[in-house]
Every structure is written in structure tokens, then in C-alpha cells.
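Please read the structure below before turning to the comments.
Here the complex is missing one protein chain, while the rest keep their positions.
This part shows chain A:
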Amino acid sequence: MALLTKKDASLITDPLADNNPITIQVLGICSALAITAELKASIVMAIAVMFVLGLGNVVISLMRNVIPGKIRIIVQLIVVAALVIVVDQVLKAFAYELSKTLSVFVGLIITNCIIMGRFEAFALANGPWRSFLDGIGNSMGYGLILVIVGFFRELLGSGTLLGYKVLGDPITKTGLYATGYENNGFMIIPPAALIVIGIIIWVQRSKNVALIEDN
């Protein structure tokens, strides 16, 4: 028996493109945008969400038959909050600088709409293994957008990638800067992230006409 049946594999591949949580389902934008000025922060955020969503989906799926319907939101919030505290403490212990950069946005994973959205839409109705795959798939779709936005914002805004000066040194004027190229400071300010995502949506929907909304 193969580890992944075709149906299971689609749980992971669908959210990467045609059912992407950010560009199609419009979930999880809240904490996604503010931390994408650097590629490194984007990657760490994506891994953190993958951990929380993958495990959280499994926990909720295991408890799905014993959670009373009326208080399920509070139960879900407590499960997520416990997982996020683990992430936060690990970050503070092993990557203190990075946890300062991410500041309150680690805590805001709790109210990240992707997590509540997947709990409600998938984990409450499916078994643990499928819920786990769904969690991984959706957080990969989320991470993909984060990494794309982080890549362009760091490259165009600071001329670096993961902190390495890939375009040369702007102060001593080496590499591309010798030709008169300048960094685009606009890409560093928070609203630029919105515009970059707007452009990603534009590209994606021109490729796949079925996704176009009528206003």
C-alpha cells in the first residue's frame, strides 16, 4: 500500500495553487504581511504555522467526537494557544533576535484565520491522518506565498537575500550598484506587501481564468 493515495496527495497539492489559503480562500492574511520584509522571518513564520496547523489539526481531529458544539471555538483556541506557546518559547530560546523581529506576530498565529478555518472546515469532519495532511498542505500554500513576498521585498528593498548582499554593496558601490542601481525603499514599508500580494493574485488569475470573480 502506498503511503499516499491519490486522494490524499491532492490534500497537499491543492492548497499550493488552485485552493491557496491566502490568494483564494482569503485566510491568514493578518499575520502574513507584516513580517515579510525579510526572507528569513517569512521562512520561520511559515515553519511555525506548519507546526501549529499540522499538530493542531491532528489534536482537534482526535477530539472531534467529544467536543460539545457550543464551546468548540474556545476549545480550539485553547489547543492553538498551547501549541503557539511552545513555538514562542522555542524561538525565544534558540533564535532570540528573530523572536524580537517577529514580536507579537508569533502570538497572533493563535488568531490566524487559516488555523481556525481549517479546524472548522476539515479537522472536525475527518480522521487524524487526513487532517494532518490537510494541515501540512495548507500551511505549505501559506508558506509559499510568504516566501515569494519575502523574496521580492528583501531583494528589491534591501538588495539582500537571507542577509547576504547578492546585488553588491550599496555603500562601496560594487556589483549592480556600480551601474547606478538604487534600492527601492518603498518595498520595505508595510503597505508594499499588500501590493505585492495583489500582483500575485493578478498573475495567478490571469493564468487560471476559472478563478476570476465577478466584482
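Everything below uses one rule, namely that a contact is a pair of C-beta atoms (placed from the backbone, for glycine too) under 8 Å apart; a residue touches a chain by one contact, two chains touch by 3 or more; residues count from 1.
Methods note: contacts and distances are computed from a predicted model.
According to UniProt, the chain absent from the figure is "Na(+)-translocating NADH-quinone reductase subunit E", selected among "Cytochrome D ubiquinol oxidase subunit I", "Thiosulfate oxidation carrier complex protein SoxZ", "Phosphate transport system permease protein PstA" or "Na(+)-translocating NADH-quinone reductase subunit E". For the options A:47, A:62 or A:194, the residue in contact with the chain missing from this view is A:194.
Check A:37, A:53 or A:133 against the missing chain and you find that the one touching it is A:37.
With the whole complex as reference, residues 23, 26-35, 37-38, 41, 73-74, 77-78, 81-82, 84-85, 88-89, 100-104, 107-108, 110-113, 116, 157-158, 183, 185, 188-195, 197-198, 201-206, 209, 212-215 of chain A touch the missing chain.
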